[in-house]
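Here's the structure, in structure tokens; my notes come after.
Note that this complex is displayed minus one protein chain, with the remaining chains in position.
After this line comes chain A, so read on.
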Amino acid sequence: MTASTRATHLAQLNVATLLHPFDDPRMAPFVEMLDPVNAAADSTPGFVWRLVEEGAADATGLRPAGADVVVNLSVWQTQESLWDFAYRSGHLEVMRRRREWFERHVEAHMVLWWIPAGHLPTVEEALERLADLRAHGPSPRAFTFASAHTAAEAAPHLRAAPPTQTA
């Protein structure tokens, strides 16, 4: 079963409610960091895929969770590769200043879950996982860095859905 354990990727969704409209000058430092930080993600070892709006460089124009909520959906080979990108790259600076640009969420705003390698999660699927985490707390189906579950624990919850098309 080693092969099937290895053929697993980690999906990540986070949602962030904007404090100001995207074109507000107060958002400018965040907007300026988008391209370089996304480019850094794309070249991080272990990066697999991230959601991008058709014809755009990122997914900030998609607002599937509300008009003022930006979503960030990506897939990584391992939890370590995602952690290193999130907290040990230029992305940390975005995280450090998050209170300047985003509302503080009372509920969970980030969710991790295992997927079969090759599967690209849809926004709907990602929002379902976040809802699962919010409703039931961390589980092998939906968890966080602080309450992580292994791919082996998540095996019964893996979806065998066919890969979706890339944009």
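The rule we apply is simple: contacts are C-beta pairs under 8 Å (C-beta built on N, C-alpha and C of every residue); 3 or more make two chains touch, one makes a residue touch a chain; residues count from 1.
To be clear about the criterion, contacts and distances are computed from a predicted model.
Engineer: Select, from "NADH-quinone oxidoreductase subunit NuoE", "ArsR family transcriptional regulator", "ABC transporter permease" or "Hydrogenase expression/formation protein HypE", the UniProt-recorded name of the complex's unshown chain.
Structural biologist: The chain we cannot see is, by its UniProt record, "ArsR family transcriptional regulator".
Engineer: With the full complex in mind, choose from A:G66, A:G90, A:G118 or A:G137 the residue touching the hidden chain.
Structural biologist: Final answer for the missing-chain contact: A:G90.
Engineer: For chain A, which positions touch the chain that isn't shown here?
Structural biologist: Those residues of chain A that touch the unshown chain are 32-33, 36-37, 39-40, 43, 84, 86-90, 92-93, 95-96, 98-99, 104, 146.
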